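Following this message is one structure expressed as structure tokens.
Note that this complex is displayed minus one protein chain, with the remaining chains in position.
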């Protein structure tokens, strides 16, 4: 189908003045949620990806099931940038209610595909308009009534494909993947797409400058969302117990577990499950079950978002203090309170760090890419069992639910680390057992699992103060000794956790610090700042408590900007506490309106401070 | 009964060498819990108080109902110091299981009253021993079987009274107060006490140096616990709704509400209640009810401790974000987790400050004395309604449950501040209403109460993102505008909150910062440091977010010690964040083993740092 | 029926006794899916209140979180409302009801909201007899989070993405009943007539009135074999009786044979008429209610109607012996005891 692209090319020649822009734009598809546009958008983005073009896709959807506006943005970037762009060059307008607004927001000299029934009320002489005969196309295909909206959405796939130059074979391939080979579905969709494409070929004349061209930049990459990656990471980390409660944007993590576990983790002989996933009655129960399972010796996890984290506070404190390994995935959304369930934020950093009344310090991992979602997915279990403490993995809606390119996942590089567990044989050998005795001086003590067949194995776990033998004690010295040991363990933890990723530039006097899903925006901003002759080093935090490299980085720079998506500057605060004597160097740049970070914002924020 | 004291005096003359120590010692009574010793100890401490002698009483009790060791410490201090002493000069040993240990811990040259059935196994030649014929005395009184333990405890009251010089009339008075005039109970007790006192007079020879003498230092003071003071404060603050769930050490706050409300807050005509107190099914419900009532317009509160605070996180975030006035009393106990339910700590500072996922900043009041428990008790409602946000009042077990001297409570100095409420008349006048519009520019908006009889009054409260009209909105600008306004409100809050209490000394280059129940220990430490030629200024924080005086204080000193009872140095951390450019000046001194702070510890900690 | 609650006012418009129009009971436009059962219920709530001539300002709408819990936005814009936390509406209701006795509470919850996360608060609310109408819009799934099983899903039920539900459902009516609820009803969003009568009855009830309303989720759980679907409900509805709410005893004008209709007098002066249908059913007999629920649970029918009624237990504000004035209307004079009283209190601590 290379012709279609070629034909577009030819038409271009009729257009003058405008420069040709290849593989570099941001396109937003404005639809109504519940109308099935997701398949269309996936078809587009996946076919681009298969054409070797770097892409990323973000779904801006309402907290609602049907009838409200939704925007799907596809960024195409020959340079491989994947962060949110603040302006879109191309609009596919399928939602009459937001049409005016969408058109107003379209970048200058933009392109607008629109359902030809819409009336253009905005003055946008700079925009190239492509009316789409959606109604006619649907009529032509004549689908069952309940598929009309869906087919209407397929129509734009064809027209956009024709006008920008998407390879039809790749679209078919994308649909085949999507429908897992169900040919009838693929055919119906392709029929629509082809009809639409033909109609465009016949009726529309290419007048804009945006083109897609096959490239080779996605070779060996994946196009996937973070929650699926996290779930796969957990599975390859040997998760045997998961309990969860539905909540946006974390549900799809559990969905992915439910999807892949039956494929990957059935006992071959018996066809039975080597795992169990429980949809709990709420988040208190979900984490309680995970704590019970982790205590019993399973690789146990739960996944949730903000409100669920609040409800998990008491159990988080218990697990911390009784030293029970569990993994908690927090796919952050906008808070406080119920907040914006379908908007992204990094607002749980401080709350999770101190989750639980009394003195509680939780360990957090902060994946900053899809590959890290996978990697931390399995590492979290090793860390939880090694450290005997809850490991909180904090991603966010943007990373978790949106579509990103990723390197292929590396198969776990090391065997399970089950930590310090004593079996019956060990007890025979040692002849004694104290659950909370710091035998090795690293603050980490030995545990036995319930059911261990040895008279010395038993101990009594409790959230109350205890001595080395896990016996209730109110003695001031016992309390202090135990707490000091746990804090010693937290020191031990530091150097076991993922180190930060540091990028040095020559002669940079300023440093940027970020974490999590903001990485692509910061990376892109670095490039842009460079072109403005501002060179900065960049450190991406991947875990709390901090490793020493972070302190070093701060010391090495005259001024350090901490970039994050929350109101309080939460990581900035934790860093201030880490290096009080450098606190003045640190500056907080926070962006927190529910939209993912953009490079533009970062550049402006830094320039603003640097007086640039 | 002045004779009894006189007679003690005379006996003294027979003793040589030792200097006479008047009204200055710490006495510990070691008993078994559930044995009724509380009445005895109260009789002693209250009669001392009535003799005009400064006292304080601390009960160190186990998390248990019956049979485990309990220690009640009475400090007598002519200088008026009330903090915990690390050594006791006088031991009243009524518990055989801890006798050896108790004796070992007794200060040198101490005095030991002991049940004459106990065997002295410790070598303590420095100690003066007074055997007490407890068994004989009980036999003599011959009480019903179930009162035997109780009467045994009354016996030591008589003997101690005789040997140290407590006025019998005052003991009687104290018992009369205790039994609320129930003469038969008073008589039974007095009979025992008198018998014991006579026995002591006959058989024991005063050999120690400790004496009690009538003084005039408690004139116009109260002897009372913080939880009762807090409850009274709430009542005089017009609390109309309280929901709670039993938990040590907060239960006695709700008990005091239940005790005093029927007396103080019955409608005169109908005899019905102008309040309601609900024992909820748990803490989630307790705070939920308070939020419902606060929203509806009641002065609503809940009281709890650590585990309850964890369970309240989600509602705390809702109340913060939906801007609903409630008061939450957190009587802190030792955590993390269930921790030590009967031990004190200041470990919830950081957790409460950020309570709730997403960006949440809670307002906290920190009473440092009994009078402040009362004062903040009523002020909290004014602040909650003025600021339309939860007010967390953080005391602790030591302040809440132990007995302290206090100035008399000042009747509230100002009328109710109900904050910005619009009634039907106001709406008529204004003609419009937007729940979250910042009309006055202080971040605080107007609210209407449910049931307001006006078509404009209604709005829809939600924990989700909203615009000025409380309508659900996912718009980035709406979110940002609302959050910025709330943060503006938090700025407004600062200057409305109780200012710190500052004590200046001449030429002090070091500053101490403390808060809450540690005040007496720090005050005493200041005196002692002074005698060692270390003069320090002292600032006591009474609220978070901080008022500007705190920053000024830090700036004015070369080095500032932040003294608190937790592991993390939680207030120290909040202060570091407040004045990052001064962070290096700040030093954290933390004490956290469950016991109240002592002046000795503070002095040592400061000397240690100052190289003193 | 005797009462024609809506009348024609001078302007020729339909108004009720307060002179309010139907539109005065409207909410914002719904954002729920087209055909969602919850929307039908909202309509009946508006209709019932309009016909009862209850002033919207006297109503407070409460909810938890879910599609169902959104629905209070879609009726009664002139009433205060509180869309609270998932599963926690009962505690908000308890606080509000006690703070202001003069408002009438309508709580709307979902099956996930009430029977999964919220079952504890629900049971304790009912035990306390908090005066309110408690509606469960029961669709057997979590709508808002896109179609997982809730605790009321039938055992053996299949959902496309999720698979088979292996657990027995929580029966909201049974839970209410054994928590000593004095008003337990089940209805169906597809039976607006009965629903409206039951709503009126519930609004007349002095304590907690629980309405478990099967309310199909057309997006995630409306396939014919689901007992929470429209089709199944329509085909299998089995009303216990024909229930009619009559504002006052003397307005009863229905003609009936002796024995054919049972009457129950309500505390507020209204009366409930139960017209016998196929079988005899006595809604004032707890044991009969229990038996019926046990027998028909997981059976092949959707039993609807007023399952149990008794006004024996006083509502919470009475239990707590509170003043008649709503607490929120008390002034400083009533709420802050005198200076003297403080002196007196302190005496005991000297």
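Read from first to last, the chains carry the letters A, B and C; within each, the first residue is number 1.
By definition in this document, contacts are C-beta pairs under 8 Å (C-beta built on N, C-alpha and C of every residue); 3 or more make two chains touch, one makes a residue touch a chain.
As the structure is a computational prediction, the values presented were derived from the model and not from experiment.
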| item | value |
| --- | --- |
| Displayed partners of the chain not shown (whole complex) | A, B, C |
| Residue of B:22, B:68, B:120 or B:185 in touch with the missing chain, whole complex considered | B:68 |
| Candidate in contact with the missing chain, chosen from A:449, A:481 or A:496 | A:449 |
| Of A:249, A:294 or A:514, the residue in touch with the unshown chain | A:294 |
| Residues belonging to subunit B that touch the chain removed from view | 34, 63-68, 245-248, 251, 255, 279, 281-282, 307, 337-338 |
| Touching residues (missing chain, whole complex) on subunit A | 50, 177, 221-224, 228, 232, 235-241, 243, 260, 263-265, 267, 270, 272-276, 278, 280-282, 284-300, 314-315, 318, 408-409, 411-412, 415-416, 448-455, 457-464, 471-472 |
| Residue ranges of subunit C at the interface with the undisplayed chain | 116-121, 123-124, 127-128, 151, 166-168, 170-171, 174-175, 178-180, 286-287, 290-291, 294-295, 313, 319 |
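FYI, only the chains that are shown with their structure count from here on.
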| item | value |
| --- | --- |
| Subunit A and subunit C: spacing of chain centres that average the CA atoms, whole Å | 41 |
| Junction residues of subunit B, two or more chains touched | 314, 318, 462-464 |
| Of all residues in subunit C, the ones touching two or more other chains | 85 |
